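Here the complex is missing one protein chain, while the rest keep their positions.
Labels run A, B and C following the written order; every chain starts at residue 1.
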Amino acid sequence: MFAMPSGAEIQSIISTLRFGAGYFIPELYLSALFMVLIILDLVLGGRKNQILASATIIGLLGSLFFIFQQHSLPDAEIFFGMYALDRFGIFFKYFFVLCGILAVVISMEDEKLNSQDSGVGEYYALVVAMVIGMMMMASSTDLLMMFLAMELVGLSAYVLTGYLKSDARSSEAALKYLVYGAVSSGMLLYGFSLIYGLTAQTNISRISMELTQHGYDPLVMILATLLVMAGLGYKMGAVPFHFWSPDVYEGAPTPVTAYLSTGSKAAGFALLMRIFFVAVPHASEGVEDMLGIDWLTIMMIIAAASMIYGNVVAIWQKNVKRLLAYSSIAHAGYLLLGIITMDKIGTQAVLVYLAGYLLMNIGAFYVVVVISNKTGSENLDDYRGLGRKMPLAGAALTVFLISLVGLPPTFGFIGKLMIFSALIGKGDLFMWLALIGILTSVISLYYYMFIPLNMFLRESEQNSRGEVKTGMVSNVITAVLMILTLYFGLFFQPIAQFAGYSASILGAVLN
Amino acid sequence: MLSLIVFLPIIAGLIILAVPASQKQIIRIVSLLAAVAQGVLAVLIWRQYDPTMAGIVAAPGGSPVGSFQLIERIPWISLNLGSFGPMTIEYFIGVDGLSITMVILTALISIIGVLSSWPIQKQVKGYFILFNLLSTAMMGCFVALDFFLFYVFWEVMLLPMYFLIGIWGGPNREYAAIKFFLYTLFGSVFMLLVMIGLYFSVIDPVTGNHTFSLVAMADQHNYVAGSILGPGSVMWRYAAFIVLFVGFAIKVPMFPFHTWLPDAHVEAPTPISVILAGVLLKLGTYGMMRINFPLFPEVYQAGLYVIGIFGAINIIYGAFCALAQQDLKKMVAYSSISHMGYVLLGMAAGNSEGMLGALYQMFNHGTITAMLFLLVGVIYDRAHSRQIDKFGGLASYMPVYAGLVTVAWFASLGLPGLSGFISEAFVFVGAFTAPVTRPIAMVSVLGIVFGAAYLLWSLQRMFLGKRKPDALYEVETDGHGHEHIHFHDWNGKLDLDARELTMLIPLAIIVIVLGIYPMPIMGMLTASINKLVTVLAPVAAAAVH
Amino acid sequence: MEMFTSIGLNHFLTISAILFSFGMFAVMTRKNAIVILMGVELILNAANINFLTFSKYNGGMTGVMFSLFVIVLAAAEAAVALAIVINIFKTFKTVDVSRVDTMKE
Partner (left out) sequence: MMHSLIQLSIVVLLLPLLSFVVLIFFNRRLPRMGDFVGVGLLGTAFSIALYIFWTVVVQHYDPAYRIAWDFTWLDFGNVPGVGPLVVKMGIVIDNLTAIMLAMVTLISLLVHLYSTGYMHGDPRYGRFFAFLGIFTFSMLGIVLSDNLFSIYMFWELVGLSSYLLIGFYFEKDSAADAQKKAFLTNRVGDIGMWLGILILYSQFHTFGYREIFENIAAGKFTLSNGWLTAAGILLFFGCVGKSAQFPLHVWLPDAMEGPTPVSALIHAATMVAAGVYFVGRIFVILTPDALHYIAFIGAVTAFMSATIAITQHDIKRVLAYSTVSQLGYMVMGLGVGAYSAALFHLLTHAFFKACLFLGSGAIIHAMHHEQDMRWMGGLRKQMPWTFATFSIATLALAGLPLTSGFMSKDAILAGALGFASVEGGGIYYIIPVLGFASAMMTAFYMGRQVWLVFFGESRTHLKPAEEHHGDHGHDAHGHDDHGHDDHGGSHHGVHEVGWIMRAPLVVLATLSVFFVFSPDPLDGAKGWFMHLVPTPATVVKSAGAQHEAALGVTGGKLLAEAATDTVKPEAGEHAQAAEGHGAASEGHGPVFTDPRQAELAHAMHANHYTAIYLSSGMLVLGIGFALVVYAFGVIDPGKTAQAIRPLYLYSFNKWYWDEIYDATLIKGSMLISKMLAWFDSNIVDGIVNGIATIFRKFAFLNGNIDKYVVDGTVNFTAFFVQTSGAVMRKIQTGKVQTYLVMVTAAVLGYFAFYLVQLMK
């Protein structure tokens, strides 16, 4: 039944692979970097943390060059439709590499991480591995490839989460993450299998073709959809698939938390968008399409739930990391709003929002790390009076939080602006979602403001006056992140334009 | 030039950033210089302002040039939004009758604010940085002619205010600051939605693109049929109007959204109270005049009665609440609520007299209430208390202070010959002339009496009569048999010192001069007001449908 | 009658569905971390059965390939999982998942 392939076929296969490899250079390069790091870890001795870290940063920066080169290449599906090279993917490649770099930067700062006796070892290698995985999540066009990419991200993430072996909370987080992740990906896989069964295809564009041509059994389809959504929702940390995130974010080493809450979330969204925009067939009238509407209602519910739940529950948090975890759930909701509109401006909005989120979220976590290095605590009450002691950190954190709320003149505001523009651009169809978004953002101001409130308005019990000295490097980084957040809040044209340019999947632009 | 007046404080702020925190005097002086420079610019602008140009809407042909003045229009953001065409945001500022007086007022109040900030010792550097940021934001709001720009300035105002109240405020400052922040933000977030909605509904006749330009939005012909806020979409237009109105009403503040104000004032340090009452409140009513009404004239026409009723409630309710206050500053705060009610009432009249009265009242309330809060600050410095009943007979011991208090108090209760009277008078004239608001006006005049009641009563309790047994000061008799009083732990000059006089005297002069001959300010308003009234007129409103 | 005699697509699907449910059930109810991991394996294999069945009935090798990769991944996952469980045991002195709940709300 399965005939051995003939020589000609093998030739063609090899040529396809060789052709594909040309489109695959950044990933290959990063895989090489991954190896190098592991070997470095083995050969180097003593205090090698800084060397490894800087090596990673340099390597990742290098990858930017290769990604940049891909602009010259035409959009193409490679490896038998397993993988795609398009503007959309390239955008996320940049995104993830930058995300990785920032994660490494935070890791260098974090004393808890660097001080543990077992050393950082393969830590940075795993970070790179995650970058690769996320890139592939953003670019893969085949169910199989998607699943593999997700697992690659997931597995490295589990390990990173549990990296502080001595810290009970870290390992608890790892366990929860693992179990939860494994089950979710299992569901996703089961959903994939059903889709495969319905369409006999694993390539998403072919799937959509099948669905449009031959129709499908709605019952099975909705089941599959739900299962897939469960898998993706878990990656995006959206209600009701978010449960893992608060615990994991709290327990994991802060750099990893930052990395997960930004990177793997973004990867989840990239994947969702690809499936949603490509696999789900669109009738001419767009969102009113019957097929679309199932997905839409599901996603609208998820979005609304995430915005409300994330913001409301965050009010109660006393641990800053946990608070940011809940806020990240809320942000997943806002991001979904951009996808729901299923048009260019929506996609563009999501990309801009993600870019902003990268800056402000990582920035916030960075300051949290800097502070916890000094105070050894991530507890809200221990932030009292810090504004006096660490003015720069305080100011920066305030800016990041304001940006997370979405007030001008910050990057976060631009994200919100474009998201809501996308919604209202659809007329009154999604107005209720916009209203929920607006109202919840008021609530969000409330709990975000606790942090500045504690830092500036309240005095610490042990009234130790005088500034706490923070390292030159960390000051510079904080300042740069803060200034960028503000700068792009006023002059967002370049990024927004690039996002618009990137909002095309395999050359297909929604409208 | 306009940009300069807007961004001078920010520049000062950046300079201060470079100054070491220990150099308090330098920091103060830098801010003062910036404020004074602002003032000078304001005067220049005032001199070269041409009162015959109306503003409000674009000149015939759709270009603001020839209608607005000192226009600066630079393309800022231009994006391609696929099916929505290019999204263009402009740095677009200019002045017309509505804004020019507010610009002058803001400059004036900023100088006063810096001067009255002199005694502040805690974290001077941070204070003045925030202060300058705030004053830039305020000025920006008044000159912005692009909704996006306006919104940015509007929101930027919140944070400095939050910290200025929250860090330098009184014992209960956290509560007041949070309350202020949440109220005002709650008001403004919806503005974002409306702004976007308007963007998609309005086409700039010149470029043919969607635009954020308020000038284009003010002309009903630029609205796209079938768009969400376009002609015919009645429900959404009403919704948008209400949302905007509430947003601005919270700033005004209008009953029942006013409760943040007394707390904010009571906790805020004197200069911040001055800024808050002097300028920030005006932003609410200014926003209504500039954005809320011209963009939705037909809804405005439909809502006149409601606005008027809220105005009346503010006037009388505020006066009654003031009557009951024991804390002098709280009383003044409620008096602000009452006086802003006149502005609402005047705007509800919908005719030139009323609108003019309202706009002029905005200016006068700015100066008068600044005086009030400064004077309250003075006594608070001396006695560290504002309990009205803890004083008594001060007039004998602090004659100059008492004299200025009398001027301010009577200005506030609308005594002829002082500026407050004229604006209130014309608010009533307008409101009574308009049949819609006539009954409301007839009720609101009661505010005149109650206004006089609480002011005179407080005046009597604090300054007249004899020293109360439980007063906060002792009376000492010197060799010549002259009585002097001494406040506990106050060793400064008992009566007003030079700095306080330099703040108060100019204000007093302005109040008196504008009370006798208002044309210097009023003259700049009339053209714009008449234009505004024509834009809002029912016929124009009817054109929407 | 025919559906009882000749084994068809539905039978396989049913089996995989039951298997999936068992897996979910195990994951939700069992206290022991190891057993939970086994439940996960069940889920994955349920998916595998689906893939194989469908690829049999639809023709083509994609399903088979898919299941092969899944098996490999399951192994990798198990490796990581066990490492983590061991770490848990070190810190919590137990593998009872329900007692690993220091972080909540």
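One rule holds for everything that comes next: a residue touches a chain if its C-beta (ideal position, glycine included) is under 8 Å from a C-beta of that chain, and two chains touch if they have at least 3 such contacts.
The structure displayed is predicted, hence computed values, not measured ones.
**Q** For the unseen chain, which displayed partners does it touch in the full complex?
**A** A, B, C
**Q** Of B:90, B:219, B:298 or B:353, which residue touches the hidden chain?
**A** From the options B:90, B:219, B:298 or B:353, the contact with the absent chain belongs to B:353.
**Q** Just one of A:49, A:156, A:171 or A:184 touches the chain that is missing; which is it?
**A** Final answer for the missing-chain contact: A:184.
**Q** Which listed residue (B:182, B:312 or B:485) would be found touching the missing chain in the intact complex?
**A** The missing chain is touched by B:182.
**Q** In the full complex, which residues of chain B touch the absent chain?
**A** Residues of chain B in touch with the missing chain: 174-175, 178-179, 182-183, 186, 255-256, 258-259, 263, 317, 320-325, 351-353, 356, 393, 395-396, 410, 415-417, 421, 425, 428-429, 432-433, 438, 441-442, 445-446, 448-450, 452-454, 456-457, 460, 463-466, 517-519, 522-523, 526-527, 530, 533-534, 537.
**Q** Which chain C residues would touch the chain omitted from the figure, given the whole complex?
**A** 24, 27-29, 36, 97-98, 100-105
**Q** Give me the chain A residues in contact with the hidden chain, please.
**A** Listed in rising order, the touching residues are 175-176, 179-180, 183-184, 187, 218-219, 222-223, 226-227, 230, 234, 240-241, 243-244, 246-247, 294, 298, 301, 309, 312-313, 315-316, 443, 446, 450, 453.
Here, only the chains that are shown with their structure count from here on.
**Q** A-C versus A-B: which has more C-beta pairs touching?
**A** Per the contact counts, A-C leads.
**Q** Quick check: how many Å separate the C-alpha centres of chain A and chain B?
**A** About 44 Å, centre to centre.
**Q** Send over the residues of chain B in touch with two or more other chains.
**A** Touching at least two other chains: none.
**Q** For chain C, give me the residues that contact two or more of the other chains.
**A** Touching at least two other chains: none.
**Q** If you look only at chain C, which of its residues touch chain A in the complex?
**A** Against chain A, chain C makes touches at 13, 16, 20, 23-24, 27, 33, 36-37, 40, 43-44, 46-48, 50-51, 53-55, 58-63, 65-66, 69-70, 73, 76-77, 80-81, 83-85, 87-88, 90-92, 97, 100-105.
**Q** Please name which positions on chain A make contact with chain C in the complex.
**A** Counting only chain A, the residues touching chain C are 2, 143-144, 147-148, 151, 155, 158-159, 162, 165-166, 168-169, 171-176, 178-179, 182-183, 186-187, 189-190, 192-194, 196-197, 200-202, 246-247, 250-251, 316, 322.
**Q** Spell out the residues on chain B that touch chain A in their complex, using ranges where they run on.
**A** The contact residues of chain B facing chain A are 77-84, 87, 123, 126, 151-152, 155-156, 158-159, 162-163, 166-167, 173-174, 177-178, 181-182, 185-186, 189-190, 192-193, 196-197, 199-200, 228, 236.
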